[in-house]
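These notes are about the structure you will find just below.
Left out: one protein chain. Kept in place: all the others.
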Amino acid sequence: MPGPTLRLHEIVERFGGELVGDPLVVIARVATLRSAGEGDLAFLANPRYRSELAATRAAAVIVPVPERNTTAVPRIVVADPYLYFAKVSAALNPPPATVPGIHPTAVIDAGARISSSAAVGPHCHIGPEADLGEHVLLGAGCVIGQGVRIGVGSRLAARVTVYAGCVLGARAIVHSGVVIGADGFGFAREQSGWLKIPQIGRVLIGDDVEVGANTTIDRGALDDTVIEDGVKLDNQIQIGHNCRIGAHTAVAGCVGIAGSSTIGRNCMIGGAAMITGHITIADNVVISGGTLISRSITEAGVYTGVYPFEENRAWTRNAVWIRKLDGLADRVRRLERSIPAREEEQ
Amino acid sequence: MPGPTLRLHEIVERFGGELVGDPLVVIARVATLRSAGEGDLAFLANPRYRSELAATRAAAVIVPVPERNTTAVPRIVVADPYLYFAKVSAALNPPPATVPGIHPTAVIDAGARISSSAAVGPHCHIGPEADLGEHVLLGAGCVIGQGVRIGVGSRLAARVTVYAGCVLGARAIVHSGVVIGADGFGFAREQSGWLKIPQIGRVLIGDDVEVGANTTIDRGALDDTVIEDGVKLDNQIQIGHNCRIGAHTAVAGCVGIAGSSTIGRNCMIGGAAMITGHITIADNVVISGGTLISRSITEAGVYTGVYPFEENRAWTRNAVWIRKLDGLADRVRRLERSIPAREEEQ
Partner (left out) sequence: MPGPTLRLHEIVERFGGELVGDPLVVIARVATLRSAGEGDLAFLANPRYRSELAATRAAAVIVPVPERNTTAVPRIVVADPYLYFAKVSAALNPPPATVPGIHPTAVIDAGARISSSAAVGPHCHIGPEADLGEHVLLGAGCVIGQGVRIGVGSRLAARVTVYAGCVLGARAIVHSGVVIGADGFGFAREQSGWLKIPQIGRVLIGDDVEVGANTTIDRGALDDTVIEDGVKLDNQIQIGHNCRIGAHTAVAGCVGIAGSSTIGRNCMIGGAAMITGHITIADNVVISGGTLISRSITEAGVYTGVYPFEENRAWTRNAVWIRKLDGLADRVRRLERSIPAREEEQ
């Protein structure tokens, strides 16, 4: 499946940067320095990989300003090679063209509105009053509930479920296995067990949001769960009912965010971090992978809470003291009391 | 989609409580104190939100006895406003009526037994000898294996898989993406790698169980995996082969329970907690979110094991001592030995 190609001078005309070397070199693909060959454009983002730059067989490379003269390969010199590479790669790898139309095996409720430029794959089911915008793409086996709205240019991979009433903005990318709008986990205790609380809120997703494979976002209990513009969610994430995720926040895989928590804008949440319910995280907060956040964070910064791993026998020897820390601290206090004079001598 | 409405006096006649104010007020919806408006019934469960009660535009509110006179809004005074609210909400938000029948795109094995009151959605596949009880609802794209039994009134959302031989009780609610009865993780080491052990047990699920989106429950290796009555499972939970979850236990999102563990009745397991295999947890145990439970718990209580998070530089400074705790304790012991007399003076 041959895609578009670009000459180096065309790339520089579109995306800027200083071109050093033959402007007519043809670029067909992007690749890593190590695996690149004829027709490939590679990039150096980190001086650590300078030896790979020296050995690369790429047709051309993108390098940062300080590396302008480290190589003889035709090159584009820019401030941020990784961002530049992303732009070129996007130009060389456009999403597959959408062939408008509804596959004959799809089941579409009579009351659904589907743009004539939308593409609906095999075995989809679209409920009453659903509304699919221009150029929306549904992969095979998607199930779209009653009254769902999906904005212009959004692309859902195969086997995505969107429950009734939820709203996706424009240009969403939703991967396979995602479930948007299932019931939140809401129950009231009664004597004989748990009484289910109807989950009547929705999920509202802004523009330019990406949702990774098998991620789940629960509908609100009363009010809505909100994912703001530009949020990027990796795979296997769970977002509880009534959460709000601020614009342009990125969440790595396996993260859980319990119900009614609010995450700020431009946050970065590391893999497998867990955010407890009913708390608020400020804008520009970075949370390390594996950290459990148990109370609100009011200031931007990097937050971590990870037990350092070590060889098992060493861990056993040290971890036994975790359960005795208060006692150990007590012993230190008693020692301090027993030699007060000397301590002051320091 | 207008649902049922209730006048305040009808609510009190059905669910009890003291009515203060106009009994003819019409309630169409439940809502939060903050977002409620005309036709909405809100509730105050926590005195913390008293300011929202003062500002609410709800048509009526549910309040606890001590707040009987804090507001002039028509109100129902009860012992447990949250539970009461749940009951009213359930009355106002009945599950959508099921239209019996099998969608023509569904593929049903000739030997399957499907109640005439059941509803089977588009693109479902139902295997031989499966048995769907009265009023069972299958959303689009469900796959029901050979010999599966699903009890009266159970509702499976779109894209649920139930492997051969598994049994669901009455009134189950199973959300999209759930997989019940996949093979447990059972292998024997042999020289050249791993030999798969056939997983020939089943999953047996009791009555009134709810299973959240993309949760997985593995079939037993030899005996069955058992989920007792009234268990509530949130999203993205993994339950290994041969586990038993006691009645009315609630498990929050992202929890993993490894194989052959037994959880008691009425337990509450916090989000992202992990239970190791082959252990037993007593009844009425509460496990904090993010805690790894590595051995059996024999007494009711609250159990926690979470590394407290802090700002990253502080964490680095403190965490380095985790790997030196045994050494630190040793130094304290030596100090104590070096001043035995003084210590006794205290």
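Think of it as A and B in the order they're written, each chain with its own count starting at 1.
Operating definition for what follows: a contact is a pair of C-beta atoms (placed from the backbone, for glycine too) under 8 Å apart; a residue touches a chain by one contact, two chains touch by 3 or more.
Predicted model, so just to flag it, every value in this text is computed and none were measured.
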Which of A:158, A:195 or A:302 contacts the chain that the document leaves out: A:158
Full-complex contact with the absent chain, from A:75, A:123 or A:219: A:123
Which of B:17, B:74, B:153 or B:177 contacts the chain that the document leaves out: B:177
Residues of subunit A in contact with the chain not shown: 29-32, 35, 80, 82-83, 85-87, 89-90, 92-93, 103, 105, 121-123, 139-141, 157-159, 173, 175-177, 208, 210, 212-214, 229-230, 232, 234-236, 247-248, 250, 252-254, 271-272, 289-290, 306-312, 315-316, 319-320, 322-326, 328-329, 332, 335-336, 339, 342-343, 345-346
Touch list for subunit B against the chain that is not drawn: 105, 107, 123, 125, 141, 143, 146, 159, 161, 163, 177, 179, 182-183, 185, 187-190, 192-198, 200, 214, 216, 218, 222-223, 236, 238, 240, 254, 256, 258, 272, 274, 276, 288, 291-294, 301-308, 310, 314, 317-322, 324-325, 328, 331-332, 334-335, 337-339
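Throughout what follows, only the chains that are shown with their structure count from here on.
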Intercentroid distance (Cα basis), subunit B paired with subunit A, Å: 25
